[in-house]
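Not every chain is included here, but those present sit where they belong.
Just so it is clear, A and B label the chains in written order, and each chain counts residues from 1 on its own.
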Amino acid sequence: MLIQVVNPNATAAMTDVIAAAARAAAAPDVSVEAVTNAAAPVSIESAYDEALAVPGLLAAVREPADGYVVACFGDPGLDAAREVAAGPVVGIAEAAMRTATYLGRSFSVVTTLARTTGRTEELVDRYGVRPLCRSVRACEVPVLGLAGNPDAYRRVLAECRAAVECDGAECLVLGCAGMADLCAELAAELGVPVVDGVAAAVATVSGLVRLGLSTSRVGGYARPPAKPVTGPLASLWLG
Amino acid sequence: MLIQVVNPNATAAMTDVIAAAARAAAAPDVSVEAVTNAAAPVSIESAYDEALAVPGLLAAVREPADGYVVACFGDPGLDAAREVAAGPVVGIAEAAMRTATYLGRSFSVVTTLARTTGRTEELVDRYGVRPLCRSVRACEVPVLGLAGNPDAYRRVLAECRAAVECDGAECLVLGCAGMADLCAELAAELGVPVVDGVAAAVATVSGLVRLGLSTSRVGGYARPPAKPVTGPLASLWLG
């Protein structure tokens, strides 16, 4: 079974972090291919970044695989990816939040910049987990400042601890694919489950593939109708 | 006051329909500039279509104006547009549904293809109008089949009538910018208010401009951080 994990941003070093977390979460018969978006901002920290990253992401998920993971916590382009990918597609935010529902009566999300918390709150509502969500906290470290940065770890840890001690979170969700390598250490230090979305999404989508389940082609995720497209993205079009 | 109305698809004939509706809704001191997306599918009927249309739409809303309208009923790219546009941005779905709340205790949406109703239902939830929404109906006429098509009119009318008579809708929302020129005739024939999103959005955004209100730059719609972007969309980046 081949799972393609797309890093929607253009930073290969972050793809490496994602790939390692994804492979650690894979069953013995699951191969993971991690892909860097060839046409994207170097990090995704706004709706604008998301919008620019999505066409490249959609090109990536049109490569053949058994299942796909969108490895950015805003779940950019998820619906569109489902329409065009060959197999099931799972976003790391939806997977992480739904995984958390099996582990405790409540959770908090700890993410990077405060400016992204509004998007996360919107996903909390969309994914139906509002009653369990105690808080969405930001550590104010930018996405590309996470890797190899002990101070970043300390700030993430501090927000996680505040979520447990002040907000009543029984488990934690990491709100950025770039935090995947912090997960084990945080869990050990905090004593509560900590969910990394990359690992959660790989586990989820490989489970779907194993069960023979893929995106419904009836209704909202049916293949898009073929049609001309103008401008620089024309080559992306199906046909 | 200058309001820029962006047709997110690439079909200039549809921009003409939109422009006429927009101008009819404008106060005497409001100018409307209607823009066709230079880099987009010829119509938007899927999440994939939306995703491909958004970068071109974002380029359009970076032109100077006092306010902006996104004239596609999926409200594609709305959050990103708010981050980068110079003035307030209003989508036609949000404007139409919120306008309907002032007119009756309930409404229904009549849209084009059934495959888009899932997206509309999602917007009904996101915009907080679920308790008023009686149904989302599709006439199964594609976007580009609406113009100058008497049969299309009859099918839209039939769904509108069913919404009023079977579903209990007290007013109607047209679920496609390409239906803007059907609005007056439908209202006359049905005897209930019929809301065209293009007109509703022009009225709404010009009201915001008149009041001196624009997108908050604190929090979720702050200007995106500057950063490199790879690939064919690089030139779109802020800088």
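To be clear about the criterion, a contact is a pair of C-beta atoms (placed from the backbone, for glycine too) under 8 Å apart; a residue touches a chain by one contact, two chains touch by 3 or more.
Model, not experiment: these values are computed from the prediction.
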{"item": "Full complex, copies of the single sequence (shown: 2)", "value": "6"}
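Operating definition for what follows: only the chains that are shown with their structure count from here on.
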{"item": "Distance between chain centroids, defined by C-alpha means - chain A, chain B (Å)", "value": "29"}
{"item": "Residue numbers on chain B that touch chain A, as the complex places them", "value": "10, 37-43, 45-52, 54-56, 58, 77, 79-80, 82-84, 114-119, 122, 125-126, 142, 219-222, 224-225, 227-233, 236-238"}
